[in-house]
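Note that one protein chain of the assembly has been removed; the remaining protein chains are unaltered in position.
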Amino acid sequence: MKYYTQFENKSLADQLIQKALEYKQHPLLDKNLGAGKRIGLLFLNPSLRTRVSTQIAASNLGMEPIVLNMDKESWALEMRDGVIMNQNKVEHIKDAAGVLGSYFDVLALRAFPTLTDKGEDSEDYILHQFIKHSGLPVVSLESAIRHPLQSLADMITINEHKKSEKPKVVLTWAPHIKAIPHAVGNSFAEWSVGCGHDVTITHPEGYELDERFTQGANIEYDQEKALADADFVYVKNWSAFNDYGKILCTDESWMLTEQKLINAPQAKVMHCLPVRRNVELSDEILDGERSLVQFQAKNRIFAAQSVLSAIIK
Amino acid sequence: MKYYTQFENKSLADQLIQKALEYKQHPLLDKNLGAGKRIGLLFLNPSLRTRVSTQIAASNLGMEPIVLNMDKESWALEMRDGVIMNQNKVEHIKDAAGVLGSYFDVLALRAFPTLTDKGEDSEDYILHQFIKHSGLPVVSLESAIRHPLQSLADMITINEHKKSEKPKVVLTWAPHIKAIPHAVGNSFAEWSVGCGHDVTITHPEGYELDERFTQGANIEYDQEKALADADFVYVKNWSAFNDYGKILCTDESWMLTEQKLINAPQAKVMHCLPVRRNVELSDEILDGERSLVQFQAKNRIFAAQSVLSAIIK
Partner (left out) sequence: MKYYTQFENKSLADQLIQKALEYKQHPLLDKNLGAGKRIGLLFLNPSLRTRVSTQIAASNLGMEPIVLNMDKESWALEMRDGVIMNQNKVEHIKDAAGVLGSYFDVLALRAFPTLTDKGEDSEDYILHQFIKHSGLPVVSLESAIRHPLQSLADMITINEHKKSEKPKVVLTWAPHIKAIPHAVGNSFAEWSVGCGHDVTITHPEGYELDERFTQGANIEYDQEKALADADFVYVKNWSAFNDYGKILCTDESWMLTEQKLINAPQAKVMHCLPVRRNVELSDEILDGERSLVQFQAKNRIFAAQSVLSAIIK
């Protein structure tokens, strides 16, 4: 696993952040670096920010991006080895990834979890199958368990807005109407702890994230206590991890509102988008001064550009 | 509202037409004008001509076009303010338009009306939401009530084929099997009157278009009278505006045929395509010498190029 699928170490993260900030100033700084190179942007699930920002990042580097919505433009892939393929899956991941590996210089893949097979999701099975069979660097555009380019964009955003060396960062669970993957929560915890922030995670009981990602963070079940004196509050829903993929809590009072931040007057509020307004986060916050969501989204371009430039250099 | 979402004035229209005719002669005349600029082509509804012609227009100017079929590649957008987003809409227009506004230099949007909410459609709600929240120039690729690039292409085509300064232009309603928006009819009337043509609109009773668009045109319910001595006949279906979105007439005799043009021997026939052959217009006309439909379609490229070049200059 590489830095373009997960967090590696603080030193590398700092380099990626610095490079991203350079690109933000001068998007076309390395406009010929990727000349003659192609990146395949493969989507097994829908996308807006991720697709467009990565396409722009590649283009800023002079790489040719080719988008393939595999679920819609092609067909369903068989992921398991040794299967007799007499059902609805048209092509095996082995064969498809091998071909795409021979067509491109870099691949980028979005592959959400099933939320039904905890073991398979937890080992990031589909991402690993693509890495193994393509033989190429595969950038994660959100895998079953991580969303590293989002987290890098989040770190860039915190870096731009922090007022102290070790800001208090709170990841707070929010309500949602659907069972949502853990990738953003996992990655944000992993990167934020890794980058040296003072990290607190708050959620209802039963919503503990996979411990692999939360080492070094404080877990605080009382949202009010958790939020006190926060510098950054990251709002995100996820389904239960232990009772895998289940919705255990529908308590609307977990929604972040202005009133909840009474003891965190300086807190900036973050969300990866898309956000369910007035379910996860109130309009007043999203439309107010605290919100960094548009900064995060804009930084997706430079996060991707920083990572792609490191890969092709 | 700007000339890339509606008709502005005759002088500007004449400039856009002249520029388009220049580009038709020399498509790559300004091939570096858009260097380093990106246009997002956003489709909430299907497209063929509009998508491809706008993509080519941008490319002729050296802009990078990125197509996003938002309804298929992304997810459903919530358009109303203040909603508790606990239904099937995944992202609010505010947030999505804000992000896209930060990724591109220009946006272009196709957003058809619902045909169920007359008030919302009539104020071009979705287009205005995108304009408001993106902060960018937003070119209309057909909104709820207008299709300006189509109408500009139509004006270019009339300009190329007219034999007199003030040709007689007839917009005639045609049958269709589905309830169809008013955008093409509205825009054609608005531009054709605005460009100084002698405009007559004919349709069954009850099919009156929104008067905002038909000021200055003659309304004539007798199709035969309307067509006499026409220089150009524009064929188009639309659903009722007053009895909003309804199909009031299924009278097949409103289809334009060669026989209907007995008193308009010189008439050229226009349609924006896609056309229902032998429902709206007969094969004999579409495949004959009168038809300008392919000229109109080709001019879509240069209409878009003319408008984009004016925006980025």
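Chains here go by letter, A and B, matching the order in which they are written, and residues are numbered from 1 within each.
Everything below uses one rule, namely that a contact is a pair of C-beta atoms (placed from the backbone, for glycine too) under 8 Å apart; a residue touches a chain by one contact, two chains touch by 3 or more.
It should be emphasised that the depicted structure is a prediction, and the values quoted were computed from it without experimental measurement.
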item: Per the touch definition above, residue among A:26, A:72 or A:225 touching the missing chain; value: A:72
item: Omitted-chain contact residue, chosen from B:72, B:128 or B:246; value: B:72
item: Selected from A:19, A:49 or A:92 as touching the chain missing from the view; value: A:92
item: Footprint left on chain A by the chain that the document does not show; value: 36, 38, 40, 64, 66, 68, 70, 72-75, 78, 81-87, 90-92, 94-96, 98-100, 102-103
item: Residues of chain B (touch criterion as defined above) contacting the omitted chain; value: 28, 43, 46-49, 51-53, 55-56, 59, 69, 72, 177, 273-279, 283, 286-287, 293-294, 297-298, 301
